[in-house]
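The other protein chains are all here in position, but one chain of the complex has been omitted.
Up next, chain A:
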Amino acid sequence: MPYITAVSRLHHALTGAVAVLAVSAAMASSAAAQQAGPDAIINIGSLYEPQNLDNTAGAGQGVSEAFNGNVYEALFRLADSGEVEPVLSESYEASEDGLTYTFKLREGVTFHSGDPLTAADVKFSIERVMAPESKSSRRNSLSTIANIETPDDKTVVITLKQRSISLPYNLSYVWIVNDAAKELTSSADGTGPYRLENWRRGTSLTLTPSDNYWGEAPRNGGVVFTYFTEATAQNNALLTGAIDIIPSVQSPDSLAMFEGNPQFTVTEGVSTTKELLAYNDRVEPFSNVKVRKALARAIDKKRLLASIWGEHGTLIGSFVPPTDPWYVDLTGVDAYDPDSARQLLEEAGLKDGFSFSLDTPNYDPHPLVAQFIQNELGKIGVKVDINLITSNEWYTKIYQAQDFQATLQEHVNHRDIVFYGNPNFYWGYDNPQVVELIASAEASATVDEQVEKLTEANKIIAEDAASNWLYLYPQIVVSSAKVSGYPVNGLNSQFFAYTIEKSR
């Protein structure tokens, strides 16, 4: 990114040189000060514009950021702490066998259109996610649901085919929408603290506090999500006060502009985004555990993380981030050790090394990571051919056709270890013990039992070096120093805006 550096250099040069500018800068900040207090509009700058406004119609992660908890609420919420909290479900009861859940809905809740929340809306909303034409990536997790009944307006009874300990958690993804709403791809009708005011495609999405919200009113006068296509423009907007906050910084180079500057606050939370070198575990030589372990030991991940993110980010020894309840520190398994890597390759009968093609998505940080890997593996005699592909091609070639040797990908979701329990998943990891542990964990009677089983599965995938887990992205929020009260962990790309305040 040579021009970013050039701009910041130019920026410093100009800042020093022109004294008159201070006057205009002061004028700009006094204009901004009038925007403070409980009626202040919070301007959020994001790189993820929703593709449409319906999370069952392929809206992408941007709609979770803008709408989860803000415009739409669910029966439960995944709080920024990682806890699952009740929202529209006032209370619930599970039957002894764990197959029937009875939810009591909160009283006095209305949609932005004025319609009251009823059990029928909840049934409609859940079935919408389960429908065959639903694009929701979470559709599968609701497949245990056999039937949904609504004995009265405020009661929802869900019957399961088998126990599903994560049901409340899974329901935190299911927006409760008005069953009378005709069209949700470009308009919205939820129960959240904000209603959708305006969406200007390619520019911004404006949310205004809802007059009939059942809960505590937002601590600001509304939120505008402004969308950018590249980080430089986003940073400039924050520097010039056009936006107040960047919920998730994606360009490590830009942090230098904000760190140590008293006008800005840089906060590092915990993310759930994992950078992966995923092998096709079905094909030679990656079907051999020794080869996978050798490659895991040959890459100095500490240096890789530092070269991309500097001081930020975390090393992980498996697919599980510290915010998942089944996290254990597994960085010691297959730690960096090029000598033993060479020895493992020799044991695997690949003394002279081998070569493979690495399908690399063409956006940051993957091309950089690929070069680093190429260099590291070269030292143990493994030749890497980097093949750049677009994100769209990735889905066709790797995700669907599974026609690849190895690939890089960022996996964003919380609690997604379940992918290792699906032998048909793109990476083709197939260990019957793990499949069984992950399936039976979901059927656990208690959370403790679930955590115990998934922790066990977590340890096995690490020992098997099922994939090469390079690092956990940092979750960095940068804001104007005047703004506070925002979530810092951004789990599952959510960004609850109602507690954000802007001071003078």
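Criterion: contacts are C-beta pairs under 8 Å (C-beta built on N, C-alpha and C of every residue); 3 or more make two chains touch, one makes a residue touch a chain; residues count from 1.
The rule is short, and it goes like this: contacts and distances are computed from a predicted model.
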Among "Cell envelope biogenesis protein OmpA", "Probable glycine dehydrogenase (decarboxylating) subunit 2", "Heme exporter protein D" or "Peptide/nickel transport system permease protein", UniProt-listed name of the chain not shown: "Peptide/nickel transport system permease protein"
Residue of A:Ala233, A:Ala256 or A:Ala481 touching the missing chain in the full complex: A:Ala233
Touching the absent chain when the full complex is considered, from A:Asn198, A:Asn261, A:Gln433 or A:Ser503: A:Asn198
Sites on chain A contacted by the missing partner chain, in the whole complex: 3, 6-7, 10-11, 14-15, 18, 21, 24-25, 27-28, 51-52, 57-58, 60-61, 132-135, 137-140, 185-186, 198, 200-204, 206, 224, 226-230, 232-233, 236-237, 239-242, 389-397, 399-400, 409, 411, 413, 416, 419
